[in-house]
Structures are given as C-alpha cells and as structure tokens.
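For reference, the structure is listed below as structure tokens.
So, subunit A:
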Amino acid sequence: MFENVLSTMIFLPVLAGLVLLMLPISQCAARRLGLAATIIILILGIRLAFGFSGAGGMEFSEVREILPTLGIQYSLGIDGISLFVLLTSALLFPLVFLVMTNQTKGCYGNLLIAQGTMAGAICATDLILFYIFWELMLLPIFFMIGIYGGPKKLPATIKIMLYTVAGSLLMLAAILYLGVAYHSQFGHWSFSAANLANLTLGGTAAVLAFAGFMLAFAIKIPLFPLHTWLPDAYTEAPPTATFVLSAIMAKIGVYAVIRFVIPTFEVEFARYALLLACSGVIGMIYCGIAAIGQKDIKRLLAFSSASHMGIIALGVFCMNIQALTGTLFQIVAHATSTGILFLFVGMLEERMGSREISDLGGIARKAPVFAFFFAIAMLASVGLPGTSGFIGEFLIILGAIKFNTAIGVLAGTTLIIGVCYMLWMFQRVFFEKSNERTSSFKDLTPIEALAFLPVILLILIMGIYPQPFIAKIEPAAKEQIASLLPAVQVANYTVLPKGQVSEHK
Partner candidate 1 sequence: MIIDYLVLSIILFCLGIVGVISRRNVFTVFMAIELMLNAANLAFIALSRLHESMDGQVLAMLVMAVAAAEAALALAVVILLHKHTGKLDTNVFSLLKG
Partner candidate 2 sequence: MNCDIVPIIPLGIVGLGAVILMMLAAFEKIHLEVAAVFSMCVFALAFVMQLLPTGPSDMAPYSELFRGMLVTNGFTKVAALIILACGFFTAMSSTSYFRQNSFCTLEFYCLLIFSVWGMLLLTMARELITVFISLEIFSLCIYVLVGYNRRSATSAEAVLKYLMLGAFAGSFFTMGTALVYGAVRSTGFAAIATFIAENGFLETPALVGGVFFILFAFLFKIAAFPFHAWVIDVYDGASVPVTGFMATALKTAIFAVLVNFLSLDAGLKGAWLDILFYITVFTLFAGNLIAIGQSNLKRMLAASGIVHTGYLLIAVIAVGDNALSGNIILFYLAAYAASTLGIFASLSYLGGQDEKRCSFDDFKGLAKVRPYSAAAITVFLLSMAGIPPTAGFMGKFYIITTAFQSGQALLAVLGIVSSILSMWYYLRLIIAMYFHEANEPFEIEASPFAPICTLILAACVFAIGLYPMVI
C-alpha cells in the first residue's frame, strides 16, 4: 500500500465518497466513514512526511503509460513544493469531519471526493492528468454550493462555475498547444511537466499559452480583477465547502503557477511578473479594504482570504528565493489559520443561526476556549510574530522589496489593513456585551478542543521554530528560482531597491 501511497491518497477518499453517496446510510454513519477515511489519509500523509528526504526533485514517483500514442502518463510525485500543500489538506480534513457534526450526507461525500481530486491535482506531474483532476475537483464544490448552499446560492454557483470552467478550458487549449509544440520539437508526444520545461517557446503563441495558464490559475487564486466570484461563493457555500475553497483549492492555484508555469514559461513569466505582482498587491489592498465594510462575518473572512491570497500570489511573482519560500510557507500557514477560521464561523452559524456581526457579541466571556483558539488563528492571519503568519508575510515583504520597492512598500501595508478589519470583527463578535442570542453559546467540548489543538499548535510551532519546514521547502524553491534566473536577467529587473548597490552579494 505504501509503495504507491500517492495513488492511495487520491483514490481512497474518492471511492469512500462515492460509496457514501451511493449507499443509503445515515448521516452519522456517513460522518464516521468519512472521518475514518480522512484519518487513514492523515496517517499516510505523516508517513509520507517522514519518508520525504527534501533533497529536491520528485519523490514517491509513480509513472504508468496510459495513452502512449500521445505520451500521456499517469505520473504522480511530490517535492518540497507540493509536499506541504498535500499534508495541509491531509491534516485539515479530519478536523472538518470532527467538528462539522450536522452537515448532510451528500456534503460529506462531496467533501471526500474533493479531498481526493485535490490530492490528485497536487501530485500530478503530467499536465493532462493535472487538468483532469483540476476539472474534477471543481465538481464536488459545485454540487456542495448548489445543493446545500445559502439563499443566494444560484448566482454564486453559476459565477464560480463559469469563471473557473472558462479559465480551465483555456488552460486546456494552452496545454494541448504545448503538447503539439513538444511533438514538433522533439518528435514524440509528451505532456509531462518535466519534459515540457525543455520547450523553447517564443512569440505571441507562447504568450497566449502563458495567458491561458495564468488565467486559469488567477481565477482560482483569485487575482485581483478576477476575484468577484469569491465573496459570493464563499458566503453562500456551506461551511465545509467554504473551508475547502479557502484552505486548499485557492492554494492549489498558487501551487500550480509555481509547478507548471514557472519552469515552462520562464521568459514570459519574467516579462509579465511586474504586472502580475501589481495585480496581486492591488487585490490584497482592495479586498482588505472591502473587508472592513462587511456585515456578514463569513463574507468578511472571504474578503480577508482573498486579500491574503493576493499577497501569497505576490510572493510567487517576485522571483526571488525569499519571496518564493515565503509563499510556500504562507500557503500552509494561511491554509491552517483561515481554514479553521472558516470552521469556527461555521460552528458559530450552526450554534447561533446567524452570521451577522451585529447579531453577535460577548462570546469571549461565554466561551473562553473558543475565543482563545479563534484569537490565535486570527493573530496568525494578521501575521503576528510567534505565529506562522509572520514568517511567511515577512519573507514575502522582504522579497517584494528586493523585487520592486514600491510594490514591497504596498505589500507591507497588509500589516495595517489586515489588523483593521480583524480587530473590528473580533471586537464586535467576541468582546462587548453578550446578547440573548449569544448568551446561550456553548464553549468547545473537550473533544472539539482536542481536535483543534493540533492545528493551533502547528500555527504556533510554525511561528516559533519554522526552520524544519523551510529546510524542506527551500531546495525546491531554489530550483525554481535557478530555472528563472536567466530569464530574469533578460528582463533585467532591479536586483536591489533603487538607491542601493550591493558590494555584498
């Protein structure tokens, strides 16, 4: 079972989910089944983490020819880039099944399918395979929002579906173009990312293909002008779906940029990095400011998540080791913090039937443990030193300043923007007097507290002693940067902020 652990991690949840959807079993049994499946995945993930050497390059690879005539392979593998994204999802999913106790059976089933397909998208190293999983992982979300979503679910569903499908189909076109280009250049078919990286592309076609990829990923992340689906989708979705979207799926967008776009389109990437970085930073500020105006706590968190994704994406486009490592680190950090924030909101909704900030208040008195956990997650998301959020944001800001002073300074403002809406929300929800709605709020049960504890601890550990994580991330990041470097020199970006020369490099 362990020699092809990745396949197991992909297909076990999918099968479990399908079984769960087909069989007429009770909601509670469904939850237990899902919990069991996810815990198996978690165990596998932990073994994976310890088996992972972090020397750089793919590990646990599995390659099978599935369409030799077109060189399409079923090839999986993980490296420092994908490892932690995979582990994060493996870690967070059991949590959902533990704390989200009264979701419907269908929700649980879709959740499992989502986990499996996302794992596939994370592990796939063949572009066609990746595309297949990339499309599939949207379907469970689509059904979750559409079937179990809130009152305004339909527009939200349609929006997210059309956006993402449009993006991914254009990506498909780009992928096929790459494949054909590879065939014409090397005489045989292949869609494996490693091979396509050797392509020598140029001209408008390359730019268009690049655009195809970036569009798909930018929609998923989402980058600034394409973010409009996000608030509605996040708000209308059931808590579980929101959790999946924010914690893992958005990250896969960033991950895919690093994994597939950078090695293949060095030149185009370097050329348009500035533009993309701008959109990232603008999105960060825009959504951050928009968050302050929200009345619905979930919507506020949605905007905050979008804002953070902006800065995470920025880290990719800065094209230096600090920023990239920071991004990869922040992917995990943000997944954990925002993920459980959304879970907490889900619990609030479950227990008090309202997400309106004005309806809440004084919860800190009623539920100190809940408030304490929430506060830690919140502080991580505003990047307080000592929590995981700080390391990532600090590295990204550092890298951004190296990349371009103005963007770096703007990126810095996340320190302020984030804290504004978060404190505002925290004050209204947790402080002040409790009203008749919140006075009945029950604190976390010991089980739930124990369920959340690992994640909380992870947040703190990653803030206090991040080096072990970074040590596994950095080599992979180095490779990416190394592959970019010539192109960067071509695009001759300033290696240092203006007014500074480096006797020291």
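Just so we're on the same page, a residue touches a chain if its C-beta (ideal position, glycine included) is under 8 Å from a C-beta of that chain, and two chains touch if they have at least 3 such contacts; residues count from 1.
The candidates came about this way: all candidates are chains of the complex that A comes from, given by their letters.
Fair warning: this is a prediction, and the values are worked out from it, not measured in the lab.
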Margin query: Going by the C-beta definition already given, which one of 1 or 2 is in contact with subunit A within this complex?
Written below: 2
Notebook entry, point to check: Contact residues on subunit A for candidate 2 in the complex?
Noted result: 66-67, 69-70, 72, 128, 131-132, 135-136, 139, 143, 146-147, 153-154, 157-158, 161-162, 165-166, 169-170, 172-173, 176-177, 179-180, 183, 205, 208
